[in-house]
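The complex appears here minus one protein chain, its other protein chains still in place.
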Amino acid sequence: MFRFITRRTLGAVVTLLIIAACTFFLFFAVPADPARLACGKVCPPELLEQARHNLGLDQPLFVQFLTWVGGIFLGRDYEGLGYCSAPCLGFSFVNKAPVLDTILDRMPLTISLTLGAAVVFLFFGVATGIVAALKQGKALDKIASVSSLIGASLQIYFIGTLALYFLVYKNHILRQPGYVPFTENPLNWAAGLMLPWVVLAIIFTANYTRMTRSTMVEQLTEDYVRTARAKGMANRSVVMRFALRGTLITIVTILGVDLGTLIGGAIITEQTFGLQGIGQLSIRAVWSSDLPMLMATVLVAAGAIVVFNIIVDVLYAVIDPRVRLS
Amino acid sequence: MSNPFLSVRDLTVDFHTEDGLVHAVDGLSFDVEKGTTLGIVGESGSGKSVTNLTVLGLHNPETTKISGEIHLDGQELIGASRSTMEKLRGNKIAMIFQDPLTALSPYHTIGRQIGEVYRKHTGASKSEARARAVEMLTRVGIPQPKTRVDDYPHQFSGGMRQRAMIAMALVCDPDLLIADEPTTALDVTVQAQILDLLKELQDQTGTSIIMITHDLGVVANTAHNVLVMYAGRAVERGTVKEVLNTPRHPYTWGLLGSMPRLSSSVDIPLKPVRGTPPSLLNVPSGCPFHPRCDYMDLAGPELCKGERPELSPHRGHGDACYLTLAQKREIHK
Amino acid sequence: MWLRFRRDRTGVASAIVVIFFILVAILAPVISWLYGKDPYTLYGQDTPGLLNDFGYPIAPNGGISSQFWFGIEPNLGRDVFTQLVYGIRTSLLIALVTTILTTLIGIVIGIVAGYAGGKTDYFIGRVIDTVLSFPSVLFIIAFMPVVENLFVSADEETPVWLRAVTLVLVLTLFGWAGLARLLRGQVLTLREREFIEAARVTGASPARIVFKELLPNLWTPILIQATLLLPALVTAEAALSFLGVGMIEPIPDWGRMFRRGTEVYTNDITYLIFPGVALVIFVIAFNLLGDSVRDAFDPKLKR
């Protein structure tokens, strides 16, 4: 098992390096000159050259990339701005603040948004999925599959804004979405993120209901479920212990993908609700040609996806002994 | 004769499907004496498995219509409540299935799956259940049971898995064991070991067994009595000797004819039953076998196509065919 | 197969809705001619009395009236109905072309990876995993200008259709990996099957095996994925426009209507509802059609 994890993490690091390299070299393919933004209103060529040097952009691309990667593993000394310790992602071109601090500062919001939504859509999605599978063909199953179909077709920026209009702007039922750190005031934390959670959940629940339902239906026809019943097990424990166990694999697979993308910064959700998460940070980094910030946000986004892939594989082994021992 | 241990009277089972009503079992009656093994033989789709699943009450009530009576040791099963059935299953009646790989849960250890039943029915603690599981594994002849009890099904060979299956079924010393084609998925050598094991366990515990199979060889050396089923009905019933040696129904002849015998010489071609099993959606009128029966004209086609032949006589060696006893004896010397 | 599809009423109903949308897209000029308005003229600005000083429609419900069935756009005052009608054209065109491209690439790579096996399979597998780990939306936003000036330099004249080509390219770039992985899996299982072994043993050339044996068995998953991909791409294109990197003015585009809608929703919610509802119906119809096609083709595969 340990060997399996180390092999996968090595693979992950390689993938991240490839993605980082792509971002880095593509960044310089964009026609804009980041130095121009660090130079004053009137920017004669010699001053522009000086600004480019201060940002370290005058070295060959390959050298810059190596120094950047070096910074992550060994830390890096910025002349003038001081030393930045091991996981050094550099200083933002815009406000010269260490990029890592800004990322860590924005991460709690994105994590709260993701986990909050995950709890909601997992609970509703899987629950309705199971019920729909058990009551296959009955009224409940029809409602579940129709609502899941509609849910899957909705767009965050549409129902998000509709919800904002009816729940916040017109009737003030909910608070304007905003982030209050959990440690500071859990109640406001929940109230502030309630709307985004619900909206995100509506869209994701659909997928989980459909997947749980179809896998559960398959599981219930498995022979060992029939054996369990033949052993006199009560229906509830047959479903929970045997059928659900098989369905877990499908749920874990799509959950890994969803969490990976959400942690990477739900750009559209944050844009719709005006939340300053990793998504907004990455967008602003793009518009202000802030290379270190962009590299950091891409690393976070890609890192999240890759890490969750590994977690999913590990969970496979935990759930299914056949995988574990092969 | 006290009333039989298990008696099935006029059992009819129909399924609602998209294409209409499927008559899986149509007025079936049979008995099983205590401590004896009844072999149920018939092509796939003849209703063998459906019958036994009905005994256990494992059908989905919404889509199945069941009528008739089943008495086990005097207790009525069809009308029984869900909870009583749950108490019975695994405790008084147990079942083993054809493909042990898919019939055992891949996610739980063998010990746990066996122990589960024991704990459910006897309220034993985890450790007691585990000890019982180890004991059962020893009884069914699994080497190093103490270590193998924590293994997973995929770590067992085909034969060993079937043994584990049997261990699980017999853990609560059930009175009736239903074996649904237990050896079909195994190769011949392992098949013999499993059958001997079953016989040996029957001698020890006096459990009666219903052996469902399409292989007459299996019936020959395990069953005391035989029931031949066709299209959801019994067409012949009797002791092993009677049915195998002096079969009286054309379908049974066909079955015997299509089976290679050690005794018969190699160059006599086997005589398979022509045609295919009838669709249970619209069962042929009269005797369901008449479209494939070579002797219809002998018995009189209007008879065979007309009324449905009853299984007569009610006791002993009965068959459901309009041919006279003499004709039957004459045809099959 | 066709019989089973025809019997499935909801499938047929959704097919009708889809065909309706496709017809509207094709006949857009005719509709606009009949309706008397076009999506480009700034009616609100040309005729006074439609928009107030802040640029919002005066008539209730976003300026719905006999002239403007779906109302007019705040500030610029363009007709919403024709914008929606022509908007279908943009979205459908981009989504259709991208789906075809993505499916083709997915098939080629999927089969090559699955069939070739060994080192190539491992290499392609790694590439697919890397592409799937890319944060695609962020990449598209960040590097749209790079793709765009592959064709034309930054300050030169960019024709309008170029942005559509860029969108197709970019969406395909991130779209093919999913399908390729699925098909690779299918091919791997098919390869083991006896009839492929048999074909190989009888000395059939790899090309013949791929086209005669493999492909016929892959049509079902390919078609199912394609029917799922199309609505997903329509929403992806709309999302990109919502984020400001989609189609540019003055080509009517649903995504841009969403973006504008979310800016003015406090004063004119109607302007947001029309594209919203249109997109929801469009995507539901496609999803329903996808489901029915899947059932018709492969009833065993429970949804």
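What to note about this one:
Each chain gets a letter, A, B and C, in the order it is written, and its residues are counted from 1.
Definition applied: a residue touches a chain if its C-beta (ideal position, glycine included) is under 8 Å from a C-beta of that chain, and two chains touch if they have at least 3 such contacts.
Basically, contacts and distances are computed from a predicted model.
Candidate names were "Sarcosine oxidase subunit gamma", "Dihydroorotate dehydrogenase", "Sugar ABC transporter ATPase" or "Peptide/nickel transport system substrate-binding protein", and the UniProt protein name of the unshown chain is "Peptide/nickel transport system substrate-binding protein". Among the chains on display, the ones the left-out chain touches in the entire complex are A, C. Checked against the hidden chain, the listed residues A:Gly70, A:Pro87, A:Pro186 or A:Gly274 yield one contact partner: A:Gly274.
Checked against the hidden chain, the listed residues A:Ala20, A:Val131, A:Leu149 or A:Ile268 yield one contact partner: A:Leu149.
Touch with the chain omitted from the figure is made, among A:Leu61, A:Leu81 or A:Val119, by A:Leu81.
Screening C:Tyr56, C:Trp69 or C:Phe297 for touch with the missing chain picks out C:Tyr56. When the full complex is taken into account, the listed residue touching the unshown chain is A:Asp141, out of A:Asp141, A:Asp258 or A:Asp320. Looking at chain C, the residues touching the absent chain are 7-11, 13-14, 40-42, 45, 51-63, 75-76, 145, 154-158, 244, 248-250, 259-260, 263-270, 273, 276-277, 280-281, 284, 288, 291-292, 295.
The chain not shown here touches chain A at positions 30-33, 36-48, 50-51, 53-54, 80-82, 94-97, 101-102, 105, 137, 141-142, 145-147, 149-150, 165-166, 170, 176, 178, 274, 276, 287, 289.
Just so it is clear, only the chains that are shown with their structure count from here on.
Between the CA-based centres of chain B and chain C the separation comes to 56 Å, rounded to the whole angstrom.
Under the contact definition stated at the top, not a single residue of chain C touches 2 or more other chains.
Those residues of chain B that touch chain A in the shared complex are 56, 58, 86-91, 94-95, 97, 99, 102-107, 116-117, 120-121, 152, 154-155, 168. On the chain C side of its complex with chain A, the touching residues are 126, 129-130, 132-135, 137-139, 141-143, 145-146, 149, 154, 231, 235, 238-239, 242-243, 258, 261-262, 265-266, 269, 272-273, 275-276, 279-280, 283-284, 287-288, 291, 302-303.
The residues of chain A lying in touch with chain B in their complex are 222-224, 226-234, 242, 245-246, 319-322, 325.
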